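Omission of a single protein chain aside, the complex is shown with its protein chains in their original locations.
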Amino acid sequence: METRLIKKELLPGLIKGLAEDTLVYAPVQEEDDVFFRVLEKDMEPLAEFGNAKNAPKNFFFPQAETMMRFMKKERGSELERVPGDFPEAVLFGVRPCDARSFVLLDFVFDDPKYRDPYYMERREKTTIVSLACVHPPYSTCFCTSMGGHPFSSDGADVLLVDMGDDWLAECITDKGEKLLEKLGDLPKADDEVLARKEEMAKQAAAEITTSVPGKEIKPWLDENFDHPFWDSVHVGCLACGTCTYLCPTCHCFDITDEAKDSEGRRIRSWDSCMYWLFTRETSGHNPRPSQKERWRQRFMHKFKYFVDNYDAIACVGCGRCVRYCPVNIDIRKIAQDIAKL
Amino acid sequence: MENIEKQLREEARKLLSEKKVDALVGYEQGTLPYQAAPCIITEPEEADRLVWNPFCSVNLAKYVHDLIFQHRESQTRTKPEDRTKKVVGVIARGCTTRSIVIHLQERQYERNEVVIVGVPCTGYIAKRKLFRALEGAEPLACAVEGDSLKVETAQGSKSILIRDILSDSCLTCRYNNPVISDINVGEPAPPMNPDGEYNDVDAFENLPTDERWAYFTKEMDKCIRCYACRNTCPSCYCKVCFVEQSQPRWVGVSVDESDTQVFQIMRIFHQAGRCVDCGSCVEVCPMGVDLRKFLKKLDKDGFDLFEHRAGESLEDPPPLGAFSTYDKEDFIFEP
Amino acid sequence: MEKNPYVPMPVNVDKIITEVTTKDIKTFRFSFVNKEDEESFAYLPGQFAELSLFGKGESPIGIASSPTDKGYVEFTVQKAGVVTSELHSLEEGTLMGIRGPLGNTWPLDYLEGKNVVVVGGGFAFTTLRSLTNYMLYEENRPRFGKITVVYGAREPGLLLYKDELALWEKRDDIDMHVTVDKGDADWKGREGFVPAVCKEVAPSSENAVALICGPPIMIRFTLPEFFNLGFSKENIYTSLEMRMKCGIGKCGRCNVGSKYVCKDGPVFSLAELDELTPEY
Partner (left out) sequence: MTENNTNENWEPKIVAFVCNWCTYAGADLAGISRIQYPPNVRLIRLPCSGRVNPFYVVKALQEGADGVLVSGCHPGECHYLTGNLSARRKFAMLKRFLSYIGIEPDRTMFTWVSASEGEKFANVIKGVTERVKALGPAEKLIKAL
């Protein structure tokens, strides 16, 4: 594995430079919050921040995207065009938890039987640069409980670690290697730096004090679909989609058509298991009639169904749903409460 | 404040043990130090879960409506003569009681289906303002000390004047004491500053048209269509919202900017004469959209045109549900 | 290039048959515009496809024709939502799209060498019709044992595929029992509810598999009859319906337990359903 050093003050400039001829997604400050955005001219990417409010899944799986365009013809309609040919891109400044989310999303979208062409093309053409959390930014972080680590390189092509004066860049994949070559001649990191990094990684993991049961509660979930515990989880839930929209691993979507005059498009847009309409059938029957079933679904999908199918929990412990839930429904507490049952 | 909390718990315990209510909606301590979460209790022993502090923000009238309607729905297959009423108790500050007034005016439920435990209110903390005051530091512990909030962060502790981080809605609140109630707790709270209520709107009205449009579009651009604003709003109780209707489909479900603008225009306009300025929509919005700037305009016009203030009294119906032969019509085009 | 699983294949509406007197169920016969699409649309009974009407959307519908029917594919559709209503207003000769085949099939390998009991109620007979035609096909018929069909509808006018039913009745390699809840003046056939007819017909559970599709109330009362006859949960199959969008196990809405009805279903044995959560 190649390692390089980048002078601290040079990094934002390098990224800005990269953005001149490549599509770069990076965290930027907007009013009170940090968001991943397409880095436009004169925009300064952040290298020091907690985490972005939105999860970076948006770049591979946009909140809304046109899947195809069609034209009305004399007899019916015809497919006109399927968008594709997405540009090469760099996704800079992803926290290790969010980078790991791509590994989980790949299970769904890179399914061997049905590969999702929209997600996969963007995914393959994007180089992901993640930033290790030297000090995990929030008390709501719990990546270590979900199989992650503040220094994890899962899902990343390059991992950057803040070493004080320099960024230590670790190439994880060939894609990452190529990107670093593009950034110019960078010095290699010596063993002392690498040893120091190992030490910092241990330190960072120790700073995460929240412990959330993950696979430990799976046996309980296997047996207790009808447990009265589920009656209490959703109380207070507004049935908004904040948790699912900000979640880096939630991937449910809707497909709808829009037409105007003789043209139209088929779009896919995020949907949420928190919405009553999500499962309602034309007949009026709804398999998940109340917020109780919907909450159970959200939790079960992450902690049981996904584990059954892919042997991984569909949660990376970023804590967004905990921090931004308007009524403070806390997935950590739900897991902890289950562990006590 | 602690005293009020104690009395609240006492009243809640009494209501539940005397079976005067089937459920009681209040706030409990959240898992984060800056959160009080809505909770629903049904047993007297649970009364001690209730809290009352400046983090109690979301308008609880929404839950009253939800509980009563869920109960009604659960009885659709019960014979009419066997159906029961569910009486819901609620911890209600001024804005919450005004929302209940609106529900009652709009015949959503009967007065005897709700027991209002009125609480005087000195305002709640807008989390966005708290974070701004902390300049990005994460609050690890919060404690109210007199008129200040003492916040512990990783960088040390900080004392912030609560007045400086109160929700905008609270700062200019006209009804910080309940307008109707069955039980009252504590002494009436001193008035806030309603005189400045429309300053924001007045200033905005004086901007050039295109600047107003630019601001509107910039704010709506933040919206991610999570519908938290709609779902927390006690006045948004439609069973099927127009954004969810598909035959015909009024608004596209994607994040097309025009669709988002139309969604917000119509949701906001549905609040004409019905918005009590509780600030819940602003407080729950994960993106910080300035919804109040637009909702408050309807409030202002409602008073200006029809001398109506939403939910002020049971006798005064919502302005768009009424009319008068003498209504102003200076907007009518006469060629 | 890899095939985009979301892009429908163009088809022509060749024929529209109004199946029932209430006129809200029609059978649509499509032919593929492109030859290679027809080849890639290799399906087996039990599978479904997304019927795609640009500007309206897609609707998942079970395939009613049998793969032994060459040159076309058929779907029987009830008018209900946005897409199916539009579909019902189409004229022959319209160009539209279909996407599939999707989902699993009736357990054909498992049925091989066994007696097959087909039970259908009302409109839910479509993929069973596909299966029956498939089994009756000359080359396939020897692969299966005795075939018993119990098919019922509320009234004679609501029976689907009446001409075909008459043809089947004439054959001696299939045991047909068509019934209606209540007949009319012209009805000469059997009257009675499907569960009662099943009880009366009493197909042997010996080396037999039952495939049951129908409205929930029919299924509720039919299942006990089959348990009484000695059918085990492993030998009773049904096909689920769910709201679907993508049809390929990604969009999440037909998730039931760890399964996706679109990808892992729609056909499940009762034993498999027991493993799922009851959210369907």
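Here the chain labels run A, B and C in written order, and each chain numbers its own residues starting at 1.
Here is the rule we use: a residue touches a chain if its C-beta (ideal position, glycine included) is under 8 Å from a C-beta of that chain, and two chains touch if they have at least 3 such contacts.
Because the structure is a prediction, the values reported are computed rather than measured.
One chain is not displayed; in the complete assembly it touches the shown chains A, B.
Of the candidate positions A:264, A:287 or A:326, contact with the hidden chain is made by A:264.
Although one chain is not displayed, its contacts with chain A can still be listed: residues 258-260, 263-265. Although one chain is not drawn, its touching partners on chain B can still be listed: residues 204-205, 209-217, 242, 250, 252, 256, 258-259, 261-262, 265-266, 268-269, 272-273, 294, 297-298, 301-302, 305-306, 319-320, 322-325, 327-329, 331-335.
Here is the rule we use: only the chains that are shown with their structure count from here on.
Note on chain placement: the centre of chain B and the centre of chain C lie 50 Å apart, centres being C-alpha means. Each chain gets a centre from the mean of its Cα atoms; for chain A and chain B, those two points are 32 Å apart. Contact of a single residue of chain C with at least two other chains is seen at positions 81.
Of all residues in chain B, none touches 2 or more other chains.
Chain C makes touch with chain A in their complex at residues 2, 4-8, 10, 13, 53-58, 80-81, 84, 90, 93-97, 241-243, 245-246, 248-253, 255-258, 263, 277, 279-280.
Chain A makes touch with chain B in their complex at residues 31-33, 50, 53-54, 63-64, 137-140, 235-236, 238-242, 245-246, 254, 256, 258, 267, 269, 272, 275, 277, 290, 322-324, 326-330, 332-333. Remark: chain A residues 67-68, 70, 72-73, 75-79, 82, 108-109, 111, 113-117, 225, 251-259, 264, 266, 268, 271, 273, 278-283, 287-288, 293, 297, 300-301, 304-305, 308-309 touch chain C in the complex.
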